[in-house]
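One chain of protein is taken out of this complex; the other chains stay put.
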């Protein structure tokens, strides 16, 4: 079930310059949600007609709360960053498919790049298999404590200020990290590179994609990605990121 | 001089259902303003492109503050009604001509109808001549204390719940109120009736008009009223309410 | 209180439907919008064969609205008949199928394939690019509009609503052409062509460069066009364009629309349709109006 509800801000912090973390008390969404899903955030401005899709970073079903970690890039996220405890926020969700059921015997690599790191936290927690996270930052680190508690992890930074200088693939290669399955979220070039790597190495690979959206529920066909096979719903080689995704088996996706 | 400035709310009250009073601390506007002028209030919504013209109800030059009394009718006034002490409000003003210099020997009738009552308060205070106010309400009374302190006054209500049942002209006739000069603000039919009455009785008469505005400073020609004579600026029989008015000698105006 | 209205002989239980392309075929919304409450469901445009649509990004937000260039992606009429029509058949609402095509033959094929289907109205989207005649849309030339309307009417088993594009000099001329061609009703407006450029990346916001502007920004244009058309032809009108709240829907009805479609507002608020129906009911109560039909074209 999807719910449109008014969630209440219970905590907001700036993690690093431009990246914020917000905890929201929900009525139903936290109970329904799984790692890899997202919510649509509605801004109060009538002039801004589209909702803002933001992935779930943490799901606290017990407390019926969710955590979103987001980068301020425009009107909507700027508005979100000014919310404080007690403010109401219209949410719609949980949306999308989330990460698939996992096999406890498979060794997993959980990979996040940039603002694609937060969506991997809940998955990292949930996995009941041998798991390692690889986090690729630009410069400033965030969510370190949380990942540290969830399992082992490696870090790369573009400027070399922490971990390996380079990207997540450099980390994998430098440390000869092995895996039966990869889960990844981040910029499209990173996902494409991982998909190619996984295909070459014959590793199962799941990528969480991003696309401009309008409805968020599969009705408007704004958010498609090219798929290798004809999609059952659309009857063409397009899959809806908001419904069939955002998480896809990398083999399904025809990266541009 | 006109100023665009950020005024600060220092007091807001609801006078009666739907009518609010707001005191704003200004930088310069209160020093420049005279009774009968108005300010443009800018709302914070980018989707609402026009300013809201609101008359000055009181001008406290000593404290550099102005009072606006307004009826909630739509987005802008509804937003204003939710402002509280310390909020900033973008203002532009003072705008319009204000009431003309008065003759201390002339007996004045100061007439307000409905939401046209507040703009008469500062004038009533300022007049240094024999003066009587006539206030026409629909039902609920407001600004009674203030008018009581400023001079003598009569009241009419449409429902007869206070004063004379009827309108301001009924009050004048019933009390045989005499005057050398009339100053009035209120609904157009009231102003038109007063203008005709004044003309018939050969009384000097000033009316404060209202019209839909855009610029508020005479540039867009949105806010014209028909004038009996060709207007010097427009070169046609139209006068700009925001510049040549809002206060006109009733003889200048060609009421529809 | 009567909320029912009539379009080309078909009775809608209330005047509210959805704008094609913003609501799929209803399946995605039925989880939280009770489709039984809608006057009709208007489906996403369907062509004779599946269309892939445009590259992404396909949508961009602009002030007071959005641009879209979905490119009429659709699964084709065969799958649509097998899946979408039976789905809608489960609900007590009217079915309006929006039809698109790149050539007159495309349209005719779809219309013929729908002839034995439980569809109440056909809405013909003539804003599609006419690939044969140089990619300008069918809907901008009166002669083409009259011709395509006539040909479709010959094949169609259901009443035919021609959906007009606002990107024309004189909407009344196009409306008259559709009337001459035998249309049973008109839908207006489709989107206005717009563009957005990101000044930092110096890229077009849409892969297709241009896209259709919809949302409250276009509402005053919709009101004007509905008014002009209602005062030109005798056909019933489904009005749309920027309808966000009950006031907007009522405004279009007063201007001359018999029914009203809600589009972009579904994205801002998935419950928009049902809230608008409630709002119309409240307005009628407040103004002591017994029959919603009294609103249609009441302001002249």
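Per-chain numbering from 1; labels A, B and C assigned in written order.
Just so we're on the same page, a contact is a pair of C-beta atoms (placed from the backbone, for glycine too) under 8 Å apart; a residue touches a chain by one contact, two chains touch by 3 or more.
The structure displayed is predicted, hence computed values, not measured ones.
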{"item": "Among shown chains, those touching the left-out chain", "value": "A, B, C"}
{"item": "Hidden-chain contact residue, picked from the options C:159, C:194, C:236 or C:270", "value": "C:194"}
{"item": "Option from B:50, B:177 or B:193 whose C-beta touches the chain left out", "value": "B:50"}
{"item": "Among B:60, B:126, B:180 or B:211, the residue in touch with the chain that has been omitted", "value": "B:211"}
{"item": "Residue of C:51, C:107, C:138 or C:227 in touch with the missing chain, whole complex considered", "value": "C:227"}
{"item": "Touching residues (missing chain, whole complex) on chain C", "value": "62-65, 67, 136, 140, 167-170, 192-197, 199, 202-204, 209-210, 213, 216-221, 223-224, 227, 242, 247, 250-251, 254-255, 283, 298-299"}
{"item": "Contacts of chain B with the absent chain, listed as residue ranges", "value": "1-2, 4, 42, 46-51, 92, 211-225, 233-238, 243"}
{"item": "Where the unshown chain meets chain A, residue by residue", "value": "46-47"}
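Convention: only the chains that are shown with their structure count from here on.
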{"item": "Taking each chain's C-alpha mean as its centre, the one farthest from chain B", "value": "A"}
{"item": "Centroid distance [mean C-alpha coordinates] between chain B and chain A, Å", "value": "57"}
{"item": "Interchain centroid distance [CA atoms averaged], chain A/chain C, Å", "value": "35"}
{"item": "Shared interface positions of chain C, touching two or more other chains", "value": "63-64"}
{"item": "Overlap residues in chain B, where contacts from two or more other chains coincide", "value": "46-47"}
